[in-house]
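As you look at this complex, bear in mind that one protein chain is not there, while each of the others sits in place.
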Amino acid sequence: MDWIDVVFILSGLLCLGSACTIVTRKNPVYSVIFMLPFFLGMTILFILLSAPFLAAMQMMVYGGAILVVFLFVIMLINLRPEEIKDDFSLWTYTPAAAVGGVLGGLILSFVRHGIPDGSELDKNFHAAVNNSRLMLDLGMGGVAPPLGSIDSIAIPMFKQYVVPFELVSILIVVAVLGAVILAKKRV
Amino acid sequence: MDVTGMPILADAGLMDFVAGLFSFKLVSCLALSAAIFSIGAMGVLARRNVLVMLISVEVMLNAVMLAFVSFARAMVNLGPPAGKTFAAEGGQIFALFIIAVAAAEAAVGLAIVIAYFRNRQTVDTRDIKAMRN
Partner (left out) sequence: MDFLIDIIDTCVKWIPGWIVNPSHIRAFYAESLFIIPLMPLLGFLINGFFRDKISRGASGLVASLAAFASFLWAVLCFHACRGHLPEFDHGAGYLHRMLSTEPLHKVYGTWFDTGTFSCAFGLYMDQLSGVMALVVTGVGTLIHVYSMGYMAHDKAFARYFAYLNLFLFSMLVLILADNLVLTFVGWEGVGLCSYLLIGFWYEDGEKAAAGMKAFIFNRVGDLGFLLGIFTLVAAFGTANYYAAPHALGSYTLPVVAPHKSFVKDSSKEEGKREVVMMPDAPGLIDYADGLKLMGNADAKVPLGYKADGGNFDLSKTAGAKVFPAGWTVGFAISLACLLLFIGACGKSAQLPLYAWLPDAMAGPTPVSALIHAATMVTAGVYMLARLHALYLFSSATMDVVAIVGGTTAIFAALIGLTQTDIKKVLAYSTVSQLGYMFLGAGVGAFALAIFHVVTHALFKALLFLGSGSVIHAMSGEQDMRKMGGLRKKLPITFWTMVIGALALGGIVPFAGYWSKDAILANVLAKAMETHETSYWVLYLFACVGAFCTAFYTARLIGLTFFGECRASDEVKAHIHESPPSMTVPLIVLAVLSVIGGWWLHNDLISFLNFGEISQNAENEHVEWINLICTLAASFGGAGLGILLYISKVFVPKPEESKNPLVRLSFNKFYIEAFYDRGVTGFFSIFAEALHLFVDVLLIDFLLVNGVGKLVRGLGGALRKTQTGLINVYATGILVGALAILFYLLKG
């Protein structure tokens, strides 16, 4: 077992555990607080998957902005613990668990049979993994920008994906305006 | 390919497959993504608190990002299929877009929550059923 496997397992377990905590806490404040280790785990996974820029974005946008907004809203609403209704019931969790289980099972089954060990994707993934050990320190050396560096993301983003990019920016503007209008008093 | 026809549990190679998941490879990343996605979906379906439902949606989106990034990693040295052009970074770029969309979604969703809370003093979906019948 390589050290990278160890890191992967630990961060994966961190994610799974905090995700479970997020969805099961009665008080939403705990849910939001447990988002932090969840995002941390995701960030480590992204770094392992040679997506350092994305990892940085994840930490900044999710951990820095979205999470804070959630926390902010919870504070704003200011539900006292005794006002929070208990929403655990077998009637709701059983079908949800069934649906979630079937969904996860289906994806797993697909992954298992669709991408067997030693398939081209798998091999390529490992080849990239071996490269990425050296590339953990960003972009030293190679001629072509390595996967996940800012260059390698920026160039296709502003060439091939420029239309979706612009659309997303419009979406964000619209969403911000919509949020302002929705949250204004006396709509 | 016919994958759903196979029994998931009663399979001879299942234990090997599960044991194989404890190492860093594509399939294990995807399996982790599937598991997180299922947990998030369960949260959305089971919880009655709108805020927690929104957080669960974020969890689901993160799971999807994980899958995208894993595939981007696996695609990096592979050329595009015949007749197509794509950058291997497409997966990562898509993940970035997901972050942006998630931010927008959170902003609008939370604005709705605030607006609703101001009017009804509740964020519990059991109380939010004006659309009933």
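Some observations on this one:
In this document, chain identifiers A and B correspond to the written order of the chains, with residue numbering beginning at 1 in each.
Simple rule for what comes next: a contact is a pair of C-beta atoms (placed from the backbone, for glycine too) under 8 Å apart; a residue touches a chain by one contact, two chains touch by 3 or more.
Just so it is clear, the structure is predicted and the values come from calculations on it, not from any experiment.
Under the touch definition stated at the start, the shown chains contacted by the missing one in the entire complex are A, B.
Annotation: of A:Val7, A:Val69, A:Leu103 or A:Ile172, A:Leu103 touches the absent chain (contact as defined above). Contacts to the hidden chain, counted on subunit B, fall at residues 1-5, 41, 44-48, 50, 53, 125-126, 128-133. In the full complex, subunit A touches the hidden chain at residues 92, 95-96, 99, 102-103, 106, 110.
Quick note on the criterion: only the chains that are shown with their structure count from here on.
Residues of subunit B touching subunit A in their complex: 1, 3-4, 6, 8, 17, 20, 22-43, 45-49, 51-52, 54-56, 58-59, 62, 65-66, 69-78, 85-90, 92-93, 95-97, 99-108, 110-115, 117-118, 123-124, 126. The touching residues of subunit A, counted against subunit B in their complex, run 1-2, 4-5, 7-9, 12, 15-16, 19-20, 22-23, 25, 28, 31-32, 35, 38-39, 42, 45-46, 48-51, 53-54, 57-58, 61-62, 65-66, 69-70, 73-74, 76-77, 79, 84-85, 87, 92-93, 95-97, 99-101, 103-115, 117, 120-122, 124-129, 147-148, 152-153, 155-157, 160-161, 164-165, 168, 171-172, 174-176, 178-180, 182-183, 185, 187.
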